[in-house]
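A quick write-up on the structure given underneath.
Every protein chain of the complex appears in place save one, which is left out.
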Amino acid sequence: MEIYLDKGNKSTKSGFGEGVLEAGRKNKNVVGIGADITTSVGMNLFADIFPERFVSLGIAEQNCVGVAAGLALSGKVPVFSTYGVFAALRATDQIRISLCYNDVHVVIGGAHAGISVGPDGATHQALEDIAMMRVLPNMTVISPCDATQAKIATERAILELNGPVYIRFGREAVPDFTDNDQDFKIGKGQLLADGTDVTIAATGHMVWEALEACRLLKEENISARVINIHTIKPIDEEIILKAAKETGAIVTAEEHQIYGGFGSAVAEVLVKNNPVPMEFVGMPDCFGESGKPEELMQKYGLIAINIVDKVKQVMKRK
Amino acid sequence: MEIYLDKGNKSTKSGFGEGVLEAGRKNKNVVGIGADITTSVGMNLFADIFPERFVSLGIAEQNCVGVAAGLALSGKVPVFSTYGVFAALRATDQIRISLCYNDVHVVIGGAHAGISVGPDGATHQALEDIAMMRVLPNMTVISPCDATQAKIATERAILELNGPVYIRFGREAVPDFTDNDQDFKIGKGQLLADGTDVTIAATGHMVWEALEACRLLKEENISARVINIHTIKPIDEEIILKAAKETGAIVTAEEHQIYGGFGSAVAEVLVKNNPVPMEFVGMPDCFGESGKPEELMQKYGLIAINIVDKVKQVMKRK
Amino acid sequence: MLLFFTFRIKINFYNFVTLIYLEMNYIKKHTIDELADLAISIRKDVVRALKVAGSGHLGGSLGLADVFTVLYFNRMRHNPDNPAWPDRDRLILSIGHVAPVFYTALAHAGYFPIDELQTLRKLGSRLQGHPGRDHHLPGIELSAGSLGQGLSVAVGMALAAKMDNADWKVYTIHGDGELQEGSIWEAAMSAAHHKLDSLIALVDSNKVQIDGRVSDVMEIEPLAEKWRSFGWAVFECDGNSIGGLVETYQKAEKISGKPSVIIAHTLMGKGVKSIEGDYRWHGRAPNAKESEDFIREIEG
Partner (left out) sequence: MLLFFTFRIKINFYNFVTLIYLEMNYIKKHTIDELADLAISIRKDVVRALKVAGSGHLGGSLGLADVFTVLYFNRMRHNPDNPAWPDRDRLILSIGHVAPVFYTALAHAGYFPIDELQTLRKLGSRLQGHPGRDHHLPGIELSAGSLGQGLSVAVGMALAAKMDNADWKVYTIHGDGELQEGSIWEAAMSAAHHKLDSLIALVDSNKVQIDGRVSDVMEIEPLAEKWRSFGWAVFECDGNSIGGLVETYQKAEKISGKPSVIIAHTLMGKGVKSIEGDYRWHGRAPNAKESEDFIREIEG
């Protein structure tokens, strides 16, 4: 896949919004559900063009999920989005029963993922949603790496998948580096940089940091492979096991708690098949706080040099 | 620790109930909160003896959690219990913010843990609660192995811990085999049987199955170590790493989804420190169903012989 | 397509004249007496199924036998031979625990053999402890068992019907204890906001829940005022009177511009005098002896 260094920055949120709009254009059964933060989660694009297919439900996340189930059971393809903390945590039982147990096709957008949410602080930073969503049967969990991929993933999730889907995305403008024509398959990881000494498996915004880390490591003659695991569930065991076999060590990177999240999913794959040393870059089991996004990413160890450090640690353990 | 084979069966639920009562006797600030299933979760013992300290809030789990936070912020020690599916999933955002972010000492009892709930079926079987609770900062997660331990754990959790605590327990009468005077420390695993070839790390009801498996394996000249990890968070890295080093392979056993749960927590510890082959016994990412507890345990691969099979698999990979 | 299905339901279930009446919505196929007999049969089969199951919820199931009879044999437009008929009315059971009466009504209506009721709660059965669509029992619209979710799902369905200009209705059934769940009031607010007059809820107002009397556990009165203040048309009736239910549903179905709720005053365990009103029967199944006694009491 082509990686662009010059496309500039764009939020994954806007990619999500464009994906919903595009899916709405292609399938007239797509219905948007709003919980009073329509613009803030990118759904305004859809709502403005298809007002008759946009349902405002106010600040009532539990009801939003249940209504989505009812719409899906009646032939609609509902997309519900709010901040990830509320999308994944405020209606978890509804997601488990009305969506997952009924196995209906509803796409939930989890906005404001990660600490890069910034000054709003701890309550608004979704750092537990991957763990919460991936433990639910029938759920697909997607975490695209940039705006272009978010758009593609969203459109595909809405138009091509079955069952409940959770897509997480961030608020900040981040490098938009992937190819419009990229080979994107839900459930299949992407090899972004080949390497032989170690593998960095990253998801979401951390993929860019992983690419940065890869560049920094090259200067030190360390050859790092970078894989983008945009689908956390079902996880691409093949690409992970190939990396384990060929590079012998893995560092995962995610804007999420270390416990139970993406890194944990990778660890599950490894110990069951080919246990190699692994290190985790992620939130160290604590709440976030207010600050500028870049300050927080730095404070909590979520930038390229932190990945570099963990790479060096893990390589010592090979 | 002494293991009793003849104490008969008793539900971990009743251990929880007795623990709450005992804690209530020792600390007059203990307050019980009921969500309309008081007897079914063992809280009737406390409610009957201390009616003036028992608050009925009806079927409103979100409110129960918030009220618990308010009581705790005002000097009380609230204990709230309902079925684990609702305790952990219906008020997850409240648990995250009102309890964990405020870091208040509230004990949540998650009843009906596991598939052994039986005929009530999928909606009532808590199989995702460990994953949901262990990803939350400040949360302690406890999963006692029998009624005796449930009682001790509950009393200690209420009287000695700080911050939010989640204790899960089952509905069925299961072997009550641990010692009243056992060496029980929250955060410390227990070595129940020594062994050199492999380690079975189990939690909750599966500890008994692990002991059974250990016996079956002995007949085949396989020496299995059994450790009871009753505290899933914070997890006892020491006992796990010692087992990894000394036995070189681990099988985890839990009445919970494999993804994100107890086994996943063990996998995290291993890959970060000493990656050894591991196999998981747990729910294979699907919903349960109605049936007799023992039928379901068998159907979903949660009995001793399933552990034995996984032990053999993991030993081949050593 | 629509016409085809409408035709099928005519052939299968009603003679032509009855159907016309049905569509005009003021005369039903069964007389009130016939419906009352049906409710008795359903009650007996509920007791039998629960006895064999050995666990389950008898009290609420008996209390709702009349409501299910009226819905499936008088009010709802549905076709047991084609459960997926797009134009069917939907029944959303929000209180999954009364599955026994729901299944029994479905069986009597012809969705599956009555014998299958004996598999209730058994491993591999289509009759799960709480309704589960994953087990493919015909006639189940929603897997349920966690309280307070059904009204939201019904709102979603009614919204879909409205978007499609379809004329099918959504009937829901709730417990009175269930109304303590905040999600119910979120759903109620949204149904009024979106003027969903195709939505007709019913509250099984038996005044009890697991821990005891609703007024002791968590008071929900004044209930009619609550619903009214949430923008609903409110009706009350004796939920154990077939005639009362039919009449009240007829009124509710005529409401336009807002959703309707029927507060149906029932007795837990209705039909078995010796347990009527006793909350301890919320979640119990009768043993062999009790089962015989109860059936005798139901026969009167």
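Letters A, B and C name the chains as they come in the text, with residue numbers starting at 1 for each one.
What we mean here is this: contacts are C-beta pairs under 8 Å (C-beta built on N, C-alpha and C of every residue); 3 or more make two chains touch, one makes a residue touch a chain.
Keep in mind the model is a prediction, meaning the values are calculated, not measured.
Undergrad: Among A:3, A:37, A:159 or A:186, which one is in touch with the chain left out?
TA: Per the contact definition at the top, the residue touching the missing chain is A:37.
Undergrad: Quick one: say which of A:103, A:194, A:289 or A:309 touches the chain that got left out.
TA: A:289
Undergrad: Among B:20, B:67, B:126 or B:229, which one is in touch with the chain left out?
TA: Spelled out, the listed residue whose C-beta touches the missing chain is B:67.
Undergrad: Among C:64, C:140 or C:218, which one touches the chain that has been omitted from the display?
TA: Of these options, the touching residue for the absent chain is C:218.
Undergrad: Given that one chain is not shown, which residue among A:85, A:206 or A:229 touches it?
TA: Answering carefully, the residue with contact to the hidden chain is A:85.
Undergrad: Suppose we count only contacts with the excluded chain; which residues of chain B make the list?
TA: Against the left-out chain, chain B lists 31, 52-53, 55, 57-58, 60, 62-63, 65-76, 78, 93-94, 96-98, 101-103.
Undergrad: If the hidden chain were put back, which residues of chain C would touch it?
TA: Chain C touches the missing chain through residues 180-186, 189-190, 192-193, 218-220, 222, 225-226, 228-231.
Undergrad: Using the document's contact rule, name the residues of chain A that touch the chain not shown here.
TA: Contact residues on chain A toward the absent chain are 34, 36-40, 56-60, 62-63, 85-86, 90, 118-124, 287, 289-292, 295-296, 299.
One rule holds for everything that comes next: only the chains that are shown with their structure count from here on.
Undergrad: What's the chain with its C-alpha centre farthest out from chain A?
TA: C
Undergrad: Return the distance between the CA-based centres of chain A and chain C, expressed in whole Å.
TA: So the centre of chain A lies 41 Å away from the centre of chain C.
Undergrad: For chain A and chain B, let me know how many angstrom lie between their CA-based centres, rounded off.
TA: Spacing between the chain centres: roughly 30 Å.
Undergrad: Going by the contact rule already set, what residues in chain B reach two or more other chains?
TA: 85-86, 90, 122-123, 287
Undergrad: Note the residues in chain C that touch 2 or more other chains, in rising order.
TA: 132, 134, 143-146, 148, 182
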